[in-house]
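Input: a single structure, listed below in structure tokens.
The other protein chains are all here in position, but one chain of the complex has been omitted.
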Amino acid sequence: MDVSEWVRRSAGALEQERDRLNRLDADIGDGDHGANMARGFTAVVARLDGAAADSSSAALRTVGMTLLSTVGGAAGPLYGSLFIALAGATRAREPDAAVWADALDAAVAAVQRRGKAEPGDKTMVDALIPARDALRAAVDDGKPLAEALAASADAAEEGARATIPLLARKGRASYLGERSIGHQDPGATSTALLLRALAGSWDETTA
Amino acid sequence: MDVSEWVRRSAGALEQERDRLNRLDADIGDGDHGANMARGFTAVVARLDGAAADSSSAALRTVGMTLLSTVGGAAGPLYGSLFIALAGATRAREPDAAVWADALDAAVAAVQRRGKAEPGDKTMVDALIPARDALRAAVDDGKPLAEALAASADAAEEGARATIPLLARKGRASYLGERSIGHQDPGATSTALLLRALAGSWDETTA
Amino acid sequence: MKKLINDPEAVVREALEGVAAAHGDRLRVSHDPAFVARADAPVSGKVGILSGGGSGHEPLHGGFVGRGMLDVACPGAVFTSPTPDQMLAATQAVDGGAGVLHIVKNYTGDVMNFETAAELAAAEGSEVESVLVDDDVAVQDSTYTAGRRGVGATVLVEKLAGAAAEEGRSLAEVAAIARRVDEQARSMGMALTSCTVPHVGSPTFELADDEMEIGIGIHGEPGRERVRLEPADAIVDRLLEPILSDLPFNSGDRVLAFVNGMGGTPLIELYVVYRRVAQVLSERGLTIERNLVGNFITSLEMAGTSITLLKLDDELVRLWDAPVDTTALRWGV
Partner (left out) sequence: MKKLINDPEAVVREALEGVAAAHGDRLRVSHDPAFVARADAPVSGKVGILSGGGSGHEPLHGGFVGRGMLDVACPGAVFTSPTPDQMLAATQAVDGGAGVLHIVKNYTGDVMNFETAAELAAAEGSEVESVLVDDDVAVQDSTYTAGRRGVGATVLVEKLAGAAAEEGRSLAEVAAIARRVDEQARSMGMALTSCTVPHVGSPTFELADDEMEIGIGIHGEPGRERVRLEPADAIVDRLLEPILSDLPFNSGDRVLAFVNGMGGTPLIELYVVYRRVAQVLSERGLTIERNLVGNFITSLEMAGTSITLLKLDDELVRLWDAPVDTTALRWGV
């Protein structure tokens, strides 16, 4: 995999969607999710550009540590945990499809450990779990990597859209109670952006 | 003369013109002249209603002391001085036209002593001096009191209007320099209101 | 957006440079990672008191760093939690060997960043205890939400825990006092106007000229209800009722009454508010033994107020009266 490329595409997508993510967050939170994510990934790109990592795992760890120290808010420690867990699960060898499916498994578990969100709580977990499951299913079916990642990204987008009717039970949005219904969760939306960027940055030829 | 009646009419006129005086003051000052004068004369009416004065002089002194303690700003000590001087000049006997002309003389002098404004400085002095001079002229001509007071009020109104092209040299408006030109002075305007109220409250039959 | 700033992204950094220039004699400002510490930190043998949160609530927290209150404050971006690397460095900067208390306002972001930092600090050998502040009665406390928000009581927890630490109490004791203060304090706020986050550039919410938001959060989060503007006395009654009935505060209780400004409300109005608070509490048979009136935990330039009541006992009164020497709160020194 090409972590640098993934991160660059993510940074580009986040910069482009920054205002939309801010607006989604303004509806049910404090309006900063786009700014937080864009700031974090800009820092990540700079950090990775500065020092080439030895391995995907090392690069992923740098991503996680950088997000932890630059994103802030709820998203910082959650995405930080996610990337640090991906790093941990890919330490033994450069990831292929099967390794990556396990890694995403571990990453989702790390996010849930930190944030204690269950499916249906209207958080990024609602994009992550379908993405994880779709990836696993595609890999089990022996689908090519690019196809599996695309299916995973599709599922994340679907999951993000499916947060609209949910009532938030975690994070800032939960303060709104019923008023949180009818809005798409910004964190689930950024998760889908990241997974779409991954699908665009990694296929067999680059794997 | 009927100080109570004068004061009641003044209070009524000031209440009615309150917003206009505020607006005039907002143009070249701090927008409170109407509020200050209305507050002061409301207090004066209440004070005079509470305890009937023995003489016009005593009533005028109460007016002056009450204005001093309720109007504040520049207008308070100036109108306070004016009424206290009127009281002093009418102490010897109940005023007739001649006494009143002398009293207005003394009152204008007191205002100029306190405020150090010269004619043309764009202050209440620019209404007071023409009013004083018109009253003196009418009395010297042997005009009836009502006519003399009306002429004095006319002159005050004229004087107030004539402040429009002036450049302010005293009070808050002077900070504006050239920008003070083109606006009517609020204090000159309230002076004209008071003198018009006087003309309406005092004629030979009540004198 | 009308603000006295240069670059919206640089506000916090430039303000910290200003703090360093103004108060270099009493504060040590670190920029990367960002924290503001007592110049004499670490104080050997004393429990270190660390607080932090998004910027934009000034003087909270940096204005409360000094003897008798905080040892260090970690400022995040405006209205955004600071990050674990800041907290870790700050913890180490004030660890005088007796451990460090983390005072955390109960927001998901703050909680998770502080949790991460506490794990990192423990791994590097600092003893850390964390205390959550969650005093806002505007928000339902339920297992189905992130729980109540930390608002006005944060100032009181910082002062009282800081005083306990200064007395030489142990980390467990200081943490217990901080938790007691949080348990015995209740707050509620309201807004007349919104605020504008510099890097957002437009108001966080819209309020019509005749509307106010009751139960507002310190980041401009929507509150309980949006209602017609009312006179100050009626507003105070609206805020006090849920506060009084929640703990509940009862006749005979001794309290500290804290009337806080949201930033854009003049002091003269806060005293109009305090007047009514004193009236109502006296009618209810409560005794205001201590009070605090002013802008202490703000939301940038938002106009509005919050009221916090803390049930007092002799120990808390003594800790409140203990010397405090910070830029924003100072007495007995």
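Observations
Here the chain labels run A, B and C in written order, and each chain numbers its own residues starting at 1.
Here is the rule we use: a residue touches a chain if its C-beta (ideal position, glycine included) is under 8 Å from a C-beta of that chain, and two chains touch if they have at least 3 such contacts.
All figures in this text were calculated on a predicted structure; none of them were measured in a lab.
The chain not shown here is in contact, across the full complex, with B, C.
The chain not shown here is touched by just one of B:56, B:70, B:163 or B:201, and that residue is B:70. Checked against the full complex, the candidates B:12, B:31, B:119 or B:200 give a single residue touching the omitted chain, namely B:31. Where chain C meets the omitted chain, the residues involved are 2-7, 11-12, 14-19, 21-22, 55-56, 58-59, 63, 78, 192-193, 209, 212, 229, 231-233, 235, 263-275, 278, 288, 291, 293, 295, 298, 300-301, 303-305, 330-333.
For chain B, the residues touching the chain absent from view are 22, 26, 29-32, 35-36, 39, 68-78, 80-81, 114-115, 169-172, 174-177, 179.
One rule holds for everything that comes next: only the chains that are shown with their structure count from here on.
Our note on geometry: chain B versus chain C, Cα centroid distance of 55 Å, whole angstroms.
Centre-to-centre, using mean CA coordinates, chain A is 77 Å away from chain B. Residue positions of chain B touching 2 or more other chains: none.
Residue positions of chain C in touch with at least two other chains are not found.
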